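What follows is a set of notes on a single structure, which appears directly below.
Here the complex is missing one protein chain, while the rest keep their positions.
What follows is subunit A.
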Amino acid sequence: MADIPVQAFTPVTTEHRHFRAVLIGISVFFMVILLFAPLATIFATALSDGWKAAAEGISSPDALSAIRLTLTVAAIAVPLNIIFGIAAAWAIAKFDFRGKAFLITLIDLPFSVSPVVAGLALVLLFGSHGAFGTWLIAHDLKIVFAFPGILLATLFITFPFVARELIPVMIEQGRAEEEAALTLGASGWRVFRSVTLPNIRWALLYGVLLANARAMGEFGAVAVISGKIRGETTTMPIMIEMLYNEYLSVAAFSLASLLAALALVTLALKSLLEWRFAGQLAATRRH
């Protein structure tokens, strides 16, 4: 009977202490098994022969070329996807038109199609025996087994990220603020710049980070279309696989560490921005 007053003050949503411990335990267990252990293994294997060996692994000419290629592809694919993502989300959230549902499905397509299939489709379309093959050869344009092909595959795979982040946010915010800005005399471009963009910037940032992570990490589609020409069309993930298959595990894992580190940097960047703009974030979400 003594603990009845205590019970009265615990919030109704609070679960029993043991139940809470079980829930937390399960999450921590899976986090360790699925996230921390693999990540730690990558770094540990990379450093198993010391820092010097690891540094050599990522500074070989082939590895450097892979790093360069990956960063270049991401640097082009991500901005293009920002433009496409904003345009698609804007169209879907702010206008009513025929075929809207179809467009939404189309945006999701890269998520539902296996990347390997996507890569093959691009090879069939742009390869020498493909639909555009003869035209491309006649004009001396190389897409398959070359940089443009890798870029195309990456664009296809990262297509949905920005748009999918933006669509729900833009639908939820509706058109009222944009309409208000128009009645106050603002031009379309000004409305976009000073009303729409500030309202979606956080969703946009998440979308960009996800798209960037995927652009750097994509394997399947790029593997098919790149032809895996060493030092020319190998991106970081493909290079990692090649090194691993050649039993060069230190080199493979040091390159993998670098790729993982790039992902961790983007995550850290995101957390930093969230922390820095916490007040602003809360202000825009309430209201």
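The working rule: contacts are C-beta pairs under 8 Å (C-beta built on N, C-alpha and C of every residue); 3 or more make two chains touch, one makes a residue touch a chain; residues count from 1.
Rule of thumb we're sticking to: contacts and distances are computed from a predicted model.
Student: Leaving aside the chains on screen, match the unshown one to its UniProt name from "ATP-binding cassette domain-containing protein", "Proteasome subunit alpha", "NADH-quinone oxidoreductase subunit F" or "ATP phosphoribosyltransferase regulatory subunit".
Tutor: "ATP-binding cassette domain-containing protein"
Student: Which of A:49, A:62 or A:177 touches the chain that is not shown?
Tutor: A:177
Student: Can you work out which residue in A:20, A:100 or A:190 touches the chain that's missing from view?
Tutor: From the options A:20, A:100 or A:190, the contact with the absent chain belongs to A:190.
Student: Touching the absent chain: which residues on subunit A qualify?
Tutor: Where subunit A meets the chain not shown: residues 176-177, 179-187, 190, 194-195, 198-199, 280, 283-284, 286-287.
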